[in-house]
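With one protein chain withheld, the remaining protein chains of the complex are depicted in position.
Presenting subunit A:
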Amino acid sequence: MQALTNRAKPVSRKPMTLVEKLYMWNILKGMMITLRHLFKKKATISYPEEKRPFSPVFRGLHILNRDEEGRERCTACGLCALACPAEAITMEAAERLPGEENKYREEKYAAKYEINMLRCIFCGLCEEACPKDAIYLSETFAPSNYQRKGFIYGKEDLLIPSPKENPGEYWKAVGNRKANKEQSN
């Protein structure tokens, strides 16, 4: 039979020589190999203290964004929920009352905004669908939880800290991914 590739290697079925039969020599060779590994650099990193960098296209937990004055951008239009292939997003809209202009950017806002992180597939379509730049995916992933209901993230979990009241936390939450994206735009 003609070989399809040239990578096939014939199996050697020679009877073992005396040195091979003694087996000791091969054991010694093996032990030298393990001894070398003893001093090799370890592949493991000490995880919580040390972290590997994320890929630039990593998509993690969602963040509900605010504008420069700290007002929520979301208008509860529902396009993200519509775009979501996993149907993980639900929201309830409410109308802005007089005097709340510093809290919500437009006349309509999301009174309730929930993402079920067990359903979410982190595809990022909500981010693409959003006309107001109100939702984006950050670089953190969902932490573990003891209960299923703990994975339903409400507004208090998703909303970014206000850039006016808490700028440090705000910039930390913005993260590299968002910043890189804005740079390229």
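Quick note on the criterion: contacts are C-beta pairs under 8 Å (C-beta built on N, C-alpha and C of every residue); 3 or more make two chains touch, one makes a residue touch a chain; residues count from 1.
In the analysis below, contacts and distances are computed from a predicted model.
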Seminar exercise, completed: Looking only at "NADH-quinone oxidoreductase subunit H", "ABC transporter ATP-binding protein", "Spermidine/putrescine transport system permease protein" or "Heme exporter protein D", the name UniProt gives the absent chain is "NADH-quinone oxidoreductase subunit H"
Seminar exercise, completed: The listed residue (A:Ile27, A:Leu82 or A:Leu97) that touches the chain absent from the view is A:Ile27
Problem set entry | Given A:Leu18, A:Ala43 or A:Val57, the one touching the chain that is not displayed | A:Ala43
Seminar exercise, completed: subunit A residues touching the chain left out here are 27, 30-31, 33-35, 37-44, 46
